[in-house]
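I'd like to ask some things about the structure below.
Of the protein chains in this complex, one is absent; all others appear in place.
Think of it as A, B and C in the order they're written, each chain with its own count starting at 1.
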Amino acid sequence: MFKKVLIANRGEIAVRVVRACREMGIATAAVYSEADRRALHVRYADEAYAIGPALARESYLRIDRLIEAARDSGADALHPGYGFLSENPALARACKEAGIVFIGPPASAIAAMGDKVTARQLMEEAGVPLVPGTGAGLSDEELAARGREIGFPLFVKAAAGGGGKGMRVVDDPVELERALAAARREAEKAFGDDRVYLEKALAGARHVEIQVLADAHGNTIHLGERECSIQRRHQKLVEEAPSPVVDEALRARMGDVAVRAARAVGYVNAGTIEFLLDGDQNFYFLEMNTRLQVEHPVTEMVTGVDMVKEQIRVAAGERLSVSQDDVRPRGWAIECRITAEDPYNGFLPASGRVIRLAQPGGYGVRVDGGLFEGMEVSLYYDPLLAKLIAWGHTRDEAIGRLRGALREFRIVGLPTSIPFHRWLVEQPAFLDGEFDTTFLPPDFSLPPGEQEEPLRLAAIVATLLSHEARQRFQPRTPCDDGDEASTWRPQGWKLAGRWQRLAQ
Amino acid sequence: MFKKVLIANRGEIAVRVVRACREMGIATAAVYSEADRRALHVRYADEAYAIGPALARESYLRIDRLIEAARDSGADALHPGYGFLSENPALARACKEAGIVFIGPPASAIAAMGDKVTARQLMEEAGVPLVPGTGAGLSDEELAARGREIGFPLFVKAAAGGGGKGMRVVDDPVELERALAAARREAEKAFGDDRVYLEKALAGARHVEIQVLADAHGNTIHLGERECSIQRRHQKLVEEAPSPVVDEALRARMGDVAVRAARAVGYVNAGTIEFLLDGDQNFYFLEMNTRLQVEHPVTEMVTGVDMVKEQIRVAAGERLSVSQDDVRPRGWAIECRITAEDPYNGFLPASGRVIRLAQPGGYGVRVDGGLFEGMEVSLYYDPLLAKLIAWGHTRDEAIGRLRGALREFRIVGLPTSIPFHRWLVEQPAFLDGEFDTTFLPPDFSLPPGEQEEPLRLAAIVATLLSHEARQRFQPRTPCDDGDEASTWRPQGWKLAGRWQRLAQ
Amino acid sequence: MKYVATVEGREYEIELTDAGVLVDGVLHDVDLQAIDGGFHYSLLVGPCSHELFVERCEDVCLVGLRGRRYHVKVEDERERRSGVRSPAVRDAAGRAEVVSPMPGMVVAVLVEEGQQVITGQGLVIVEAMKMENEIRTPVNGVVESVAVAAGQGVAQNDLLVRVGPG
Partner (left out) sequence: MKYVATVEGREYEIELTDAGVLVDGVLHDVDLQAIDGGFHYSLLVGPCSHELFVERCEDVCLVGLRGRRYHVKVEDERERRSGVRSPAVRDAAGRAEVVSPMPGMVVAVLVEEGQQVITGQGLVIVEAMKMENEIRTPVNGVVESVAVAAGQGVAQNDLLVRVGPG
């Protein structure tokens, strides 16, 4: 087993990897940009190495600095997390050259699946069903022509993309033209590759993905599906396992196809095959994510398998600790991505300081986060603050736990997506499991509440505190201000007692 | 199902019950003493009722006030939690008279098991194996004589007792005499009943208990065992499920006996049969706790059954949601009782204000607590602050998670038992599962660490902060002090950079 | 003492009396306790328990409740009569001032001064959180001025483009 793992990431996923390593008795080395010196992953790791300024391309995206930090730390393995360089085969190759084990699939598998067009070809050969679409490397004019043939609505996707980046949905030829330019620009920027392709947008389809695990000894298994249809602009907001519409037979079929897909690219380590699933139980390959997914915890909660530990074991040449027969899901798990976005305002990214934090607890409640009091949330990185996962014996129980945990979760100092999640867990369609990827329109913004009571309560509290402040800011003598300010504490307001009535 | 449940308790267990009710869509009414107005259970409940001064006997032990609060709130059921009045049949009877459902066993079962001597007789009749001992109601002289017959070491126990209160271990006749007086005094005070009895202290025995659940439709099942041998002065500190020494066959045997014991007293609701287990897989009835146990979460984690919800269902006349066949334990769970006690100082109770709090998170980690920043920990109540529970596929994995979570758990402002737990999870005997109830001697105090490094680090940090404070408290002008004090923030000390070397 | 609290356009007349808090004349039995010295409060109204956070409470209080954040303006009678605290309302009078709805970086400017634009047409692309956002004009008109250039960082509510009547 490894002695020390360098974690080439930040935020909650870096914390997640620190935890797995720590539990396995492996030392951890974190890396941090200038914006992250005080971040949780830096403090939870055994060691920490500065790798550059806040801008990701000057730090977390610098392969040279990551390799140098790994060398300085004496790490014998590197975990890429998700995002950043996790699906860049160059990092996997640089690790290999430096004699450091990359905790992920072979560079060849990353490259094969990373080029979405190559991936489509490989999958077609392996007999994996595909969504109708084009190849890449076509000009805008060629794409426009093919687009008309396939029919609208269409997705414009980046050949090198993934995770919704550089992705656009278009409804007609005029829109297509504009979208191609924007998608190419975004793809060039995000991946250094402006090739795009088209894919038919299937109406009413769900996004359902299969988790696979493979070791270097020829064992490839799947851990069942995740339902990820609650998205806004192709960004997942809520995921669950299992899916409300996948039965045992469909799960077996999808799992078989996913395992076949992984084998087709010589896959080793954890990976995810994303499918579109239509109302007739037909499913179509979308793409393979050759890394840990943000939403891996829901699979962990129902299967009991620690996926990060499996990744590490597999990378160290060990066998998977579970066989396909050992995978017996229990209960239901749902994850909410708690982000620094304002759901009342079109999910605008927010920044600010976390001045108070209260995390939820109790049975079946898991928080994977990088959150702490005093944290400065900046706009440099992904807005994900934490993942709240609730497990229950049944979907209803899981939702009940989620509802309670969302009430307990308090992040004070900036807007977060929590109100959206609180809203979602009351929506009849969500409660019934009746939704597809169009559940949230692209421009979805949370409607303001209609209850009068919270307004009244806020008015009462603001008035009491304002009143108190006004009393306080009438200094009795000009000089005793300073000290009082530092020791003053808001007093209790109790304008009518109840206990007194009882005590008599 | 109930509309509203009054929770006749405080602290973490009141929070636990709020969560269960909330998930079931049942409204909650908390009660609070004057010391608990700001407590978590008051804030998490839908309603809260003041019931008196801080002293428990003026508030949480006042049946009249609890019933009045239940009536005021319109609650149709009352959950007693553990401790306080949970095993006092008078509360169960008062509820019945007030037309409020008591979420617990019938008063008759509480009374039968509450009198430890009656309980021994009933169990003997039901064919449950007993530890050799005496009846109660004997004089000190009679007990002394019988004690010599049974042989030392012996336990002196309160007939009305439970949970180690009023319990003493004695090694010889001289000690017995003194212990009888103290035990009677403590029992009189705690239970209003000074009867005591003797029980042989079995050398090298483990404390292993079986969780039972029974509904009013004749279903009585068990949820397997909990290992509770890590005790200090008969106070449990760490519990786990399963026990390292209980195999499938023994579990079935103990479970059968436990179910028989429960049936013998017409038991309905959740209860626990405590056994002593010797090295030859013989087990002896100790007592039955006719309430939820502090350590119920470890059973929940391995069985997936939410015990508080089952309690509520059963009390509402519903059937248990699980049958004996549904109970298929998965993995291992260990609980640490995080208390306000100083393990370096003989576990002396501590009080103080929680000025900073960071709770652990991630996979397999559960915190059931009443903790919050700003909490004033007083000496009025039990020192339990929170329960940290870690689950893993194996005992080793659970311990690994526990070790990590204990590192992450930060309660700043007062001493806690966390250092003890950190120490425990490194002890070879604990790691091997080789321990009995004598693992910790009665006067156990945690040895101070022998590492030099933490001393040096503490010295460095204290020096930097002292230095900074000295600089700060040399005011430049006599008048600009006040404002600066309120805006001042400790600056970063970075006396030699690393990033600069990389950046060049 | 009498106050008027305004929250999301709704006004409450609030009077603090020895008997309790009168809200629009209705007596509320209020017990407000600070949990940790200034941000976090427990409020009992009658027996009903509420948790609140107060991020700041100056001219306007920012109160967090049930996951939402409410801006509450509190004025006493004198302030209200004199209108001292009423905030200035920005008035674009015929023009649309298109501001950045988020902090980010300008990736591209799609229009130039003097150009005719129609409702919904893209003006500027602002990248934030790795996503591109096309900022569009809410009105028909002529671009009067462009306040930003590609590569420039912008704060939330920074002016991007001023569109005048066509």
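By definition in this document, contacts are C-beta pairs under 8 Å (C-beta built on N, C-alpha and C of every residue); 3 or more make two chains touch, one makes a residue touch a chain.
Only a predicted model underlies this, so the values are computations on that prediction, with no experimental measurement involved.
Of the chains on view, those touched by the hidden chain across the whole complex are A, B. Taking the complete complex into account, B:His467 is the one of B:Lys3, B:His217, B:Arg319 or B:His467 that touches the chain left out. When the omitted chain is restored, the residue from B:Ser108, B:Asn219, B:Gln324 or B:Ser351 that touches it is B:Ser351. Think of the hidden chain as still there; on chain A it touches residues 29-30, 37-38, 42-49, 72-73, 372-374. Take chain B: the residues that touch the chain left off the picture are 165, 182, 185-186, 189-190, 233, 344-346, 348-349, 351, 355-356, 358, 379, 382-383, 406-407, 410, 412-413, 415, 418-419, 422, 448-449, 452, 454-467, 469-470, 489-498.
Note that only the chains that are shown with their structure count from here on.
Here the two chains linked by the largest count of contacting C-beta pairs are A-C. A centroid comparison over C-alpha atoms places B as the chain most distant from chain C.
Between chain A and chain C, the centres computed from C-alpha atoms are 29 Å apart. Multi-chain contact residues, meaning those touching two or more other chains, occur in chain B at positions 37, 44, 49, 372-373. Along chain C, residues 31, 33-34, 36-37, 40, 47, 51 each make contact with two or more other chains.
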